[in-house]
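All protein chains of the complex are present and in place, except for one that has been dropped.
Then we have chain A:
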Amino acid sequence: MAQFEKQIVQAVLIADNNVWNFKPLSDEGSTALLPLVNVSMLDYALIALNRSGVEEVFIYASLYLADIRNHIKQGIAMYASWSFKMTVHVIGGEGCRCFGDAMRDLDSKALIRGNFILLGADTVTNADLRPVLEQHKRTAKFDKGTAATLVFKECSNNLRTGNELLIAVDKQNTRLHYHQRLRLNQKEPRYQLPLDIFLGNSCVSLHHNLLDPQIAIGSPSMLSLFSDNFDFQTRDDFVRGLLINEELLDSRIYVAMLPPAQYAHKVNSWPSYQLVSRDIINRWAYPLVPDMGVYRLQQQYVFHKDNIYKSHEAMVPKVSLHENSVVQAGSHVESGTVIRHSVIGANCRIGKNCQLNNVFLMADVTIGDNCRLEHCVVGSRSVINELCEVSAGCVFGSNCILPAKTKLSNTLVTSSSNTQSSEDHEAVELEAIGPQAYIVSDLTTGDPDADSDGEDLLAQQTLCIPKMGEPVRQIDELSDYSFNSDEDEDESRAVTPLPDDTNIFLSEVIDSLTRGFREKSNPDFLILEINSSRYAYNMSLKEVNFNVVKAVFGIQHILEPANDNVMLAINAVFKQLGPVVSNYIKSEDAMLDCLNALEDVCEENPLVREKISQVVHYLYDKDFVSEDAILAWHEQLDIDIEEQAHLKKSLAKLVDWLNQSSEEEDDDDDDDDDE
């Protein structure tokens, strides 16, 4: 063995990334084995490594280890295309909670002997990584502190799957200087980069249109860096830590770009699952396309025009199949059914007159007559009975049975009521929609540890998992620009207003509350903090009331709520910060201040403006504001001012309702008097 050591190219595959994002299917099996166009994701990654000349692979998994072992054994037994010239080891254990743990474990086992390729099991790529590995070796020869080379791929700029990022790279030596993930909602107005990056290097390139396919080349020192810094949990932690402590750790990260002709993408959520499936079907990932016998060395499909892949052993009327569809062996589709942009697994049965659009069926799924399915995933052996309508990112676990005539959208469904792992959650009673169909809540209070690898920061920011749908195109480009330039206009033309005390106070309160919300700190401490700010800036009580409410609505969480569901966000914030607000909003006058602040918030936040009556109603329900205050406020809104008139209109219904209920009360009182 010793004499070969130098030549062997090693790779590490990390399974179980983003497990949370694949609920409920992630509760039933390893996400690495999730089929993507009828081939499990792990196989795509293994093939990619095999094509790059890797000779030894370590698959590191923490969940469903046995399943993965079996899958690998099976693959070798049936001569899977990756099994030639490559040995595969499956390692891991229950103790491994994150990417960092995996790296530390690998370090302690001393299995890696040189530079290695590091890949997520959920990466689909046809890239040849040999040139990148060579580049890494050259860099390492030049710079002994080279810890890793990260591989990126250019992408289009108007789609966000959570893998996009902004990086700053030295143009001469491709060294990484800055690394920032882009938000899903495209809401960054500007980027703030440390000035030193630019002053310290003669030319720094900012790349904005990059996709992170989770491919890296690691030096041996990468593993030991993880061991030395036990707080590195994710690859992003590693990158951030190295960039901050460059000199202390004496390690540097470099960047390599994949050539334009090579495909790479990470499947980390349902939307990217949809995206990558379509890319595979559209042959961008060639030769990783269905008719090339990926994984199994046999012709499974016949390739027709319009990217239709149909197995010989599938019974499908010719007119049923429209563009971008894959049907595997043993499936049976009745007449009158239309299938487009969909993947049908093995041995599925689809009834008459169904409409399937962007639907991903795993093996042995049965779909009744006259169903309409759109943008959904159905786990194996599930049954969807006739006349169902399912749309907008629904996901069914395996063995579900959806009763006839059910209409569902945007929901996760599982087959049994107790699949949720009991350690993280108390046994929750799941809402049933059928004997073998229970709705799984994908809302979380934001416990980052619950989502296993926590690979992606986004999982913590958004409170529910991203779902499939029509890809959201970039908002009107034009308005984007003109908005920005108008903003500049104001900046450059008018003298910038000096931040007055009120503004500083407001921003300090926002800071306190944001931190308090994030860290769930004691409301009493927050009140103490706000009060000390208050005295520092000499704010009157009225101003304090006004600004505290404004600050609560100024928390990032409400400004950019997950899925634009602002009520949910407000509820979450008030649950935590309610005591702080009620500390200030006590008297009628204070309530009026509070509502006035809300008026301000409305002008700035369109989401709140839309839901203003619900917001006010919520505050009323939770006893933050009284009925009298609302009525008085409503009274003073001026119809002549456009915004206020609009506000008044949206509140009319609520006020009517309040009036009515109070009249009833009055009536009751009268009755009492009479008696």
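FYI, contacts are C-beta pairs under 8 Å (C-beta built on N, C-alpha and C of every residue); 3 or more make two chains touch, one makes a residue touch a chain; residues count from 1.
Definition applied: contacts and distances are computed from a predicted model.
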* The chain dropped from view, which UniProt name applies: "Translation initiation factor eIF2B subunit gamma", "Exosome complex component MTR3", "ubiquitinyl hydrolase 1" or "Protein SEC13 homolog"? -> "Translation initiation factor eIF2B subunit gamma"
* Asked: Which is it among A:77, A:110, A:195 or A:261 that touches the chain not included here?
  -> A:195
* Structure fact -> Full-complex touch with the removed chain, picking from A:206, A:387, A:439 or A:631, is A:206
* Structure fact -> Sole touch to the unshown chain from A:166, A:292, A:392 or A:527: residue A:166
* Asked: In the complete complex, which positions of chain A touch the hidden chain?
  -> 154, 157, 166, 168, 171, 188-199, 201-209, 477-478, 480-482, 484-485, 488, 492
